[in-house]
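Quick one: the structure is below, questions incoming.
A single protein chain has been removed from this complex, and every other one stays in its place.
And now, subunit A:
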Amino acid sequence: MRGGAAFRKLGSVLVFLILAVAAVVTLFPIYMGVLNSFKTDGEILNDILALPDRFQFHNYADAFERIHFLRSLGNTALITAIGLTGIILFASMAGYKLSRTPGKLSGFFFGVFILSMLIPFHSIMITLTRIAKELHVQGTTYGLGTLYIGLGVSFAVFLYHGFVKSIPRDLDEAAVMDGCGEFKLFFTLIFPLLLPITATNAILNLLWIWNDFLLPLLMLTDRDNYTLLLSTNMLFGQYGNNEWSAILASLIMAMLPVIAFYLLLQKYIIKGIADGAIKG
């Protein structure tokens, strides 16, 4: 028995070591990025592992201007806010009513929404650029925000649809008898009850829209409208392999909002991700 306990202890230490090494490997690129973002390009060339002689904060000042940080951040936030608001509002209404209405018509529309899960974005992007141009939503942050509503709403409908089943029907039936209007009933009584799934939907869609690259690349042509990712990617395209100090500083800056968001709301984010995946 004593031998077994020692063996178990050894196994536990081994597991810890494996996890520790994996954690170091995971953080290594981020650490190297942060470290070298404070160096001169000469220092990066000569000693990539060492601490900088003097912290080059001006790398960040340069990157701040070159990627038009505030403007890019504002654009990203606006696009995300429009997409998110539309998805939450429209999907909660549709998901609720589809879940509450029996019958073939309701089932048909639910099926139509589900259909989209099979369609890869790359299969519709070519025609989407054309439609966006015709509807004049191409080229503007507002327009791009509305595109995200269309692309994201169906999965959110699916999640709301499942969640509404857990809310007792007596509640809305009693309210209807009181003569409460359908929309008023939904927004005052039902919508607050949907909060857990609204949080899941908000987190999933926020991360998706904020980190999406291809759709903004296809839709935004004017640099004034660029998102954080487009600006950073453009900076990389301009300076390529020559000026890693500036590029790394811009990468760190571009990912700071997401990392801050993650460290603050970690518990909810991980729960949201797990719920979204398991119910999807």
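Everything that follows uses one rule, which is that a contact is a pair of C-beta atoms (placed from the backbone, for glycine too) under 8 Å apart; a residue touches a chain by one contact, two chains touch by 3 or more; residues count from 1.
Quick note on the criterion: contacts and distances are computed from a predicted model.
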item	value
Missing subunit (named according to UniProt) among the choices "Sugar ABC transporter permease", "Peptidase", "NADH ubiquinone oxidoreductase" or "2Fe-2S iron-sulfur cluster-binding protein"	"Sugar ABC transporter permease"
Residue among A:38, A:226 or A:244 touching the omitted chain	A:244
On subunit A, residues whose C-beta touches the chain left out of the figure	11-12, 15-16, 18-19, 22-23, 26-30, 32-33, 36, 44, 48-49, 86, 89-91, 93-94, 96-98, 101, 105-106, 109, 112-113, 115-116, 118-128, 130-131, 135, 146-147, 149-151, 153-154, 157, 182-183, 186, 207, 211, 213-214, 218, 229, 232-233, 236, 241, 244, 247-248, 251, 254-255, 258-259, 261-263, 266, 269-270, 273-274, 277-278
